[in-house]
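Yeah, one chain of the complex is gone here, protein chain that is, but the others are all in their spots.
This part shows chain A:
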Amino acid sequence: MDEWKPNPAVKPHKKRSWYLAWKYKLMNQRALRKLCQTGAVLFLLVTVIVNIKLILDTRRAAYEEEEESAQDYDDEMLNVEVPRHPINNKKVLDVEVYSSRSKVYVAVDGTTVLEDEAREQGRGIHVIVLNQATGHVMAKRVFDTYSPHEDEAMVLFLNMVARGRILIFTIKDEGSFHLKETAKNVLKSLGSQVAPFLSWRDMWTFVGKKGGEVYGEKHAKSPALSTWGDPVLLKTEVHLTSVEDAECHWPDTELNRRRKRFCSKVEGYGSVCSCKDPTPIEFNPDPLKDNKVFDVPVAVIAGNRPNYLYRMLRSLLSAQGVNPQMITVFIDGYYEEPMDVVELFGLSGIQHTPISIKNARVSQHYKASLTATFNLFPDAKFAVVLEEDLDISVDFFSFLSQSIHLLEEDESLYCISAWNDQGYEHTAEDPSLLYRVETMPGLGWVLRKSLYKDELEPKWPTPEKLWDWDMWMRMPEQRKGRECIIPDISRSYHFGIVGLNMNGYFHEAYFKKHKFNTVPNVQLKNVESLRKDNYETEIHRLLGEAEVLDHNKNPCEDSFVPDTEGKVYVMFIRMEQEADFTTWTQLAKCLHIWDLDVRGNHKGLWRLFRKKNHFLVVGVPASPYSSKKPSSVTPIYMEPPAKEEGAVAVPAVAAAEQT
């Protein structure tokens, strides 16, 4: 500072500003000026330093706080969740559809959504439904229209698809043989030019919007009866609409949000997704008075049959006394659509990675489901076990509520089942009547926790043993002579026709005519008489009251039982020892009831109804009730027909389906 010495001798400059003038004026007071300057510089320096420090400090503090608040609480696992379907802003989809004798495929934007080149499979018309806003596959079906009635199913399906959806059709092998007028007209109404003229072994692909434009169609005619049309490949573009246009405008409620989520993902569930008056997804059935099974968990065992599951859950949630919070659906495999159905109804679902094959897989799935059920509801003493292909009676829970105390108190009981194997339209009559049987019918039943935890779970068949869980449960080592309680009229109905051991013919023969209770609030009769000793008294009373039928007549004939109502009749058949069911099987066959193995017996006694009369069948001499046989009566013996090839194989397969 000392070097700076202004020269007072210098003449004031002409342009000297007021500032300089002021400065020079000050200069005269040197000491003061110097002090001020130094002070200012110092002050400035300090400010700068303090500022820098403050900034650094707050930075660090903020950073530490962030670190601090989160440490320990971080999820150890890296979040690897990536959105499954990247949001696609593209407005146009490239669609490729191929139809030929041995192979079909559909690719959307380069992703194959259908590919079928398996031999002897997938014949007919393949249909794919895409969401018009997102391009997601909402449904995939194949209708074997070479065979009868499949075209009806296709019409039914197409009618259920919402307007505006994109439909893709392609034929594999043959799809016209049983494609009737109605179906052809439906295809025509979708905009197909070719459909009305589709004929034997033609190849055909079609892409269109339901109730709207056609995006493309290709067809190759079969030149001769013995040859197929040339493969066709259709490449086309589909314009996507906005999400708003693709959705219905339901009022914004929690239920409708679930509905919306569901309806934007899948197709083929009919009115649940209609914009006007959609069918309800909450049912609020009447509560049960004094419901003893309100807190009993319900395990629904499911596979990949989402339409079945949908039907099943509807009936379950409509049953009086149902408690949705106790329901868990166990899905065997990572299937999305069944899970969508579960979420639609607001239930909880659990998926199970398949670990084994076929029967053993079902069996492992059962075990995992049962264990999980008791883990999730540690307080439960029982669990209700249901399958996805059952309708549930409106009084299912009422039936269980009235009988469950027996399972708790009577050690000689194995289960309570809603299913009567012999309860057909013509053999079941009384909704208030219960039986004790030595067989385990399954199909909607109650399992005691102690039985599962102490006996079944530890020795459940391991995956390498390809056993059916229900066959295993019926084995004497497991059942140990215990019995199940069943109703005369079943509280469940088995509607599944696509199953592991199931086919249409089999279902028609053994399940279709099964009686199913539709009466609400049935008051069960004399439940206490189902206890072990009481039941014997009851049977003896019945036998005492029963009228012995004329054993000279043919028991298969209708006239065997008189045309009365409400009476009790008894007949005696030959049964040499406990396991001799020769005559019974023949009788069951001609009565058109379950004859594939022995079901519904209690100490050599069967109870059913014929012509509205209670009809008792006693096996003599094996049954302890043989003493009731008048000495004049000779037990009826029926000869089994000569063994046919394959006659043995059928029961083995069929019996397994009773799961």
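In the analysis below, a contact is a pair of C-beta atoms (placed from the backbone, for glycine too) under 8 Å apart; a residue touches a chain by one contact, two chains touch by 3 or more; residues count from 1.
FYI, contacts and distances are computed from a predicted model.
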| remark: Among "Ribitol-5-phosphate transferase", "cAMP-regulated phosphoprotein 19", "Sorting nexin-2" or "F-box and leucine rich repeat protein 3", UniProt's protein name for the complex chain that is not shown is "Ribitol-5-phosphate transferase"
| field | Candidates A:Asn291, A:Thr371 or A:Gln478 - the one touching the absent chain | value | A:Thr371
| Which one touches the absent chain: A:Lys459, A:Lys480, A:Lys525 or A:Lys553? | A:Lys459
| request: May I ask which residue of A:Gln29, A:Gln325, A:Asn554 or A:Ser627 touches the chain that does not appear here? | output: A:Gln325
| request: Write the list of chain A residues that the hidden chain touches. | output: 3-4, 6, 37, 40-41, 44-45, 47-48, 51-52, 54-55, 58, 62, 65-66, 68-76, 78-79, 254, 257, 325, 330, 348-353, 355, 364, 368, 371-372, 374-379, 453-454, 458-459, 462
